[in-house]
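Below is one structure, written out as structure tokens; comments come after it.
Omission of a single protein chain aside, the complex is shown with its protein chains in their original locations.
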Amino acid sequence: MLKRLRDRLIDLAIVIFGVSILVFGFIRMIPGDAVAIMLGANAEVTPERIAAIRTRLGLDLPIHEQYFVWVSNVLRGDFGVSIWTGRPVIEEIGHHVWPTLQLTLLALLTAIVLAIPLGILMANIRGRRGEAFVQAGSVIGLTVPPFWLGIIMILVLSTVAPSLQMLGYVPFTTDPIGNIQRLILPAFALSLPIMANLARLLRSTLLEAMQQDYIRTARAKGVPARRILYRHALRNAIIPFVTSVGIMAGYLLSGAIVIEQVFAIPGLGRLILGAIAERNYPLLQAAILLVTCSFVLINFLVDIVYTLIDPRITE
Amino acid sequence: APLQVAVEQSPSGLDPHIVTAFSSFQIIDGTIYEGLTALDNDLNIVPGLASEWQISDDKTTYTFTLREGVTFHGGDAMTSADVVASLNRVLAENTGSPLASRLAAVDSIETPDDSTVVLNLSAPSAPLLSSLTSIAIVPAKYEDDTDSLQRAPDGTGPFKFVSWQPDVAITLEANADYWDEERPALEGVVFNIVPEAATRQVGLNSGQYQMLPNIDGVMAQQFQGAGGVQLEETLELAYSLIGINVSRPPFDNAKVREAINYAINRDDIVAAALFGAGVPGGPLSPALTNYALPLEEFGCFTPSADKARALLEEAGIETPIEATLLVLPRDSTKGIAQVVQQQLAAIGIDLELDIPEIGQFVQNWRNSEFDMFVSLNSGTIEPDDYFYRTFRTGGSTNVFKYSNETLDALLDAGREETDTAKRQEIYADAQRELACQGPAAFLTYGQLYTAMRDNVDGYSISPTRSMRSLGGTSVTE
Amino acid sequence: MSGGTIERPAEQPVPTHPARRFTLPEPSLYNLSLGMIILITIVAVAAPWIAPYDPLEQDIIQRLKGPSAAHWLGTDQLGRDLLSRIMHGLRASLAISAGAVGVALVFGSILGLLAAYYRGWTERIIMRLMDVLFAFPVMLLAIGVIALLGPGSFPTAAAIAIVYTPIFARLLRAPALVVASSDYVLSARSIGASDLRIIVFHILPNLASVILVQVSLLLSSAILVEASLSFLGLGTQPPVPSLGMMLSEGRNFLFLAPWAAIFSGLAILIVAFALNLFGDALRDNLDPRLRQS
Amino acid sequence: MQHSSNADVQDQPLLAIEDLHLSTRSAVLVEGISLTVNRGEMVGLLGESGCGKTITALSVLGLLPKHAVKVSRGRILFEQTNMADLDETELNRIRGNRMAMIFQEPMTSLNPIMTIGAQIGEALEIHRKMAGRERKAEVKRLLGLVGLPSEDAQLQRYPFQLSGGQRQRVMIAIALACEPALLIADEPTTALDVTIQAQILDLIAEMRKRFGMACVMVTHDLGVIAETCDRAVVMYAGRIAEEGPVDDLFGNPIHRYTEALIGTIPAANPPGSRLPAIPGAVPPPGERPKGCAFAGRCNFAIDVCATETPPEVRRGAHAGYCWNPAS
């Protein structure tokens, strides 16, 4: 158990190191110069002026030195300042983290809460009439583009309930009801594919669990069907379910990038897209590093949880 | 309650001397900041923070008298020292202000007393007064500070900056100490940042937002007939054009450029790419009624594929010509690019569209790495400001690598000439020089709209996209 | 007659299990999805010949017209026929997805197989590398690649390929491990077969069904990724239509001409749906031995 | 169901399977099995792989795979109750209580993420309504009974922490929890080593003695039947080939299949000699020939074997179905 944990931690460190190199290298390879973009198309630009700004931003150093400067600063908790606004990057990210966090958590929660009964239903309907419909429905749920769904929902809702305040974002602390009200639609659009995915996963793991020999043993014991489902099958089926929740975090972040755009939510996705367009290197590096590391961390945690709920791994 | 405005883009900063983008400009210009002079909505120069000014006979000395009782939002009174500091700030290398060139003619600045500022010019400069409209006066303490104003602007305008939640909203409140008798009627203004067009639209329809400023024809049309929404419109200064790299054959040949002009049907572009909301235009915006020549003056603005082909033949150029069109990644320019692509194909110019991401576009554009480009540029009210740096040999944004001695002479003269009639003459010649054989095919000027709820009163749209009339706007319940 | 003789040739081969390979429990959905995929492929491949109009041909007068007899799905802002554009868009979207998934498949399966077959350091290095790539949410990595290469069809395909490579590698590794430790691979090794021969001749064919399923599922999600990227204005660029780009364009005049956005969105949905359903049906019929892993 | 001590009832067989047919949509798997098990009796069910032993056993408990296999004819009487008349709730009252089953695969037949204490206790909870301390004590007693350590810590162990033999003991503890009248053991030792097999068979025999329960021992191992059972039934291709007391069955088989089967055992042949082999393989369900299913592999087949269902040849309690029986 401890060794497993240690191994996972080593892997984690390697991966995060790799991620940091990739993030840095990637961003620096993006063509287009921060300074040129910063000065805009209409500006009077002299080479000296560009050089001066480059020096100020530390962009004149060789790339590996820039990387070491960056990493050593990051390790000291200093992510630098945003090129454009001069604000500390941490602060900028801090503003954007909450909406995304809220949105993704809400979506994840919705997905999980709905996926479990749906998955059970789908497993139960196996072999009966209507299965094809439920199956097809779940595939639609999985493949409907969330942003398109979002737009259609906005379109429909604006005709059905035009006065509903559902756009934009207000912090939960200022207006809890307004906050939830505005997040419900995007969270739903975002959660639909995940819900479908999880429900389908649960269905197949449940069906698989129901085929296992130990279910037969339970039936031979005279355990009633409901109890078999909940005590025996579901508890086994939920293990892969939990692991895939970690993977879902990735889908969620991907989906959030687009959904934030549609619903005007000031989250990390918008921050990152904006930062790319502006070549705001420090901001972009920090934001992507944050997202990837948290994704890696989530999966690490899920792995730990997995270890905890599956007694077989503890050995 | 404050006025809820929805805008597309988050500003990248709010320092009036640094930012260039419309997204920043429309929020701060005339609302938070004011210049010594100002523009009314008909583009006339009117007094701003300077209540009056005298111009010496040799046109090289401008004496401005500052308005009494003007205070910055921070509470300090505005004095001539602030004005000097502001101008110096713009000129300082360290600031990197794109406005610096507009003060190129200023030789020295004097402040005889707290309420007088004297500008000594090295040579007469016709555009000076209009240039000053865009140079905001900020407190002197920011002279060497290039960071603070980006986040927390401090001006003299009718609205005070309250807060900026990145990607959410920028909130302004009415300036109770505003110098004008007429204080703003609004309690404040909230600029909500809403990137998705459909979302902004729904928001206005539902009343969550009360104003969508400076929108294009496509969106405006979708409000037509919608209950509870009114539209304000004006022709804007921003223009779209096809730029041509004259250092690359066959575009070094003026006949080829003229052929391109003949091949383009500007009415179709207006209809398709601008959804009918706009007008064809030459080198200057038709909104500049003083200067702009009527289109009939430019023969090549009457589309004719035959003429175009004849010109190509005359030039001895083999078709098809293959070229790449660098496209500014915006919906309207993408639309224009596609229409132009089809139109030029008819005369044997095969364009390949290259639609890079914005950063790449700017880089390629700046380094003249294109055969042709299509972009949308903000215009100015002063022809010199635009023509000189764009088309004069060696001009700072002469990415076309264009060089025309006749034009250079005209532009030099126009810059120093202060007599309006003569200037009109000079710029008429310049327009003729540029229209058909210049390094660009001038295409269209869009119609600019502002959509508001019916109960918003007193707002009038400006061709420059400035929202300064918010000061006189009110909302009836 | 004495006791049984082994010399006596055994009778006809006897199926020991009732035919279990590739029997399809839900023929309806499977057939439906297969039919849809065939139809979609035909439309995509034959688009240049069967589309009623040239997808690039503008007819400014006819712009933003709703569905009519002449234009079944209406026209877009430049007066181009939406049906024809959707047909060609399908072609572009499918080409991008198929290309991307194809490349990812080749690289991903090579890496996954090498990792599974050689284990040890090879496996560690490959899998950590894949983990690094996998640490990026799909869209983020894709956006990064596009920022690097510039928007367009090729960069979109490249981005998707890079994003999917670790997915294939990770996915194939597990069943490849099972197959690699199977007795028939062991027996191939015992007759002295080379590693290459074993990987290509023994392991790979037995992963065919896993691969097929994953290919169809990833094709489906590649369509969606392409659409998302185009929606953000980073994917395919005009004039050549792709489904995502059409949706992205169409949403600008959603209230003027909703059909442009609705139909292109529906087209995306249908393609992704068919591919996913097909993958599902295939998976349900996967070799049961591989399903256990 | 009421459970009387009436002598009349005691004389009735505990389990009577009458002309049982089991079939899938496409094939008949089991054709006309009849079998009685008396109280306290140990009956062996012998046959090659795939001949239908497991599904026959499952059908007795009403555990046939849903939608796949059905009882198409015949009936199963357990304590005079027709199992077909019972609904799922009533069946659950019998399963694990009056009748229990042990499965072939000790490795997979236990729930991997439930402690063995919980798994044994579940039957007690359901049928005996035991809870808390009482249940725990009973679980410990059962563990001790099957020869597993019965400290508290043992209850918290998971199946993966146990060896195959230990798991099979847990299975037996589960089956014995409610002291059933009938235990069906479906190849309880095939997955185990010989030395462990001996332990488990011993254990079953001992438990049977102690509780006086009847037992059906399903196996393909002649030796296991010979050592443990009173009576045995030999199945071939879904039908009964022969049945009778073990001594008669092995001493003087009637059916040629039984005879050949016994002949092939290495231990019954001099080392190094050629083993008598049965050529060919068992025909799978759906492809079984008309007459005797063994005819195609039988060295003593006569013409009629291939066309007519073989008649019963009875020698006292010992009966076989063969056209050309061994003497």
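A, B, C and D are the chain letters, set down in written order, and residue numbers restart from 1 in every chain.
Note that a contact is a pair of C-beta atoms (placed from the backbone, for glycine too) under 8 Å apart; a residue touches a chain by one contact, two chains touch by 3 or more.
Convention: contacts and distances are computed from a predicted model.
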*Which listed name, "Dihydroorotate dehydrogenase B (NAD(+)), electron transfer subunit", "Nitrogenase iron-molybdenum cofactor biosynthesis protein NifN", "ATP-binding cassette domain-containing protein" or "Monovalent cation/H+ antiporter subunit F", is the one UniProt assigns to the chain that has been left out?*
"ATP-binding cassette domain-containing protein"
*Among the options D:83, D:110, D:143 or D:196, which residue touches the chain absent from this view?*
D:196
*Which of D:88, D:134 or D:247 touches the chain that is not shown?*
D:247
*In the complete assembly, which of D:277, D:306 or D:326 touches the absent chain?*
D:277
_If I consider the whole complex, including the chain that's not displayed, which of D:71, D:118, D:226 or D:326 touches that chain?_
D:226
*Residue among D:34, D:82 or D:269 touching the omitted chain*: D:269
_Just checking the interface: what residues of chain D touch the absent partner chain?_
48-49, 163-166, 193-199, 202, 220-224, 226-227, 247, 250-251, 260-262, 264-279, 281-282
_Contacts of chain C with the absent chain, listed as residue ranges_ = 4, 6-10, 13-17, 21, 182-184, 186-194, 197, 202, 205-206, 208, 287
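As a convention for this text, only the chains that are shown with their structure count from here on.
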*Winner on C-beta contact pairs when A-C is weighed against A-D*: A-C
*Chain nearest the overall C-alpha centroid of the shown protein atoms*: A
*Quick one: report the Å distance separating chain A from chain D, using the average Cα coordinate of each chain.*
53
*Between chain B and chain D, what is the gap in Å from one C-alpha centre to the other?*
91
*Could you give the separation in Å between the centres of chain A and chain B, each centre being the mean of its C-alpha atoms?*
40
*Send over the residues of chain D in touch with two or more other chains.*
none
*Going by the touch rule set out above, which residues of chain C reach two or more other chains?*
147, 150, 251, 254-255
*chain A residues within the chain C interface of the complex*: 11, 14-16, 18-19, 22, 26-27, 29-31, 131-132, 135-136, 139-140, 142-145, 147-148, 151-152, 155, 200, 208, 250-251, 253-255, 257-258, 261, 272-273, 276, 288, 291-293, 295-296
*Would you pull the chain C residues touching chain B in the complex into a rising list?*
56-58, 60, 63, 77-79, 146-147, 150-152, 233-234, 237-239, 249, 251-256
*In their shared complex, at which residues does chain A touch chain D?*
127, 212-214, 216-225, 231-232, 235-236, 239, 309-312, 315
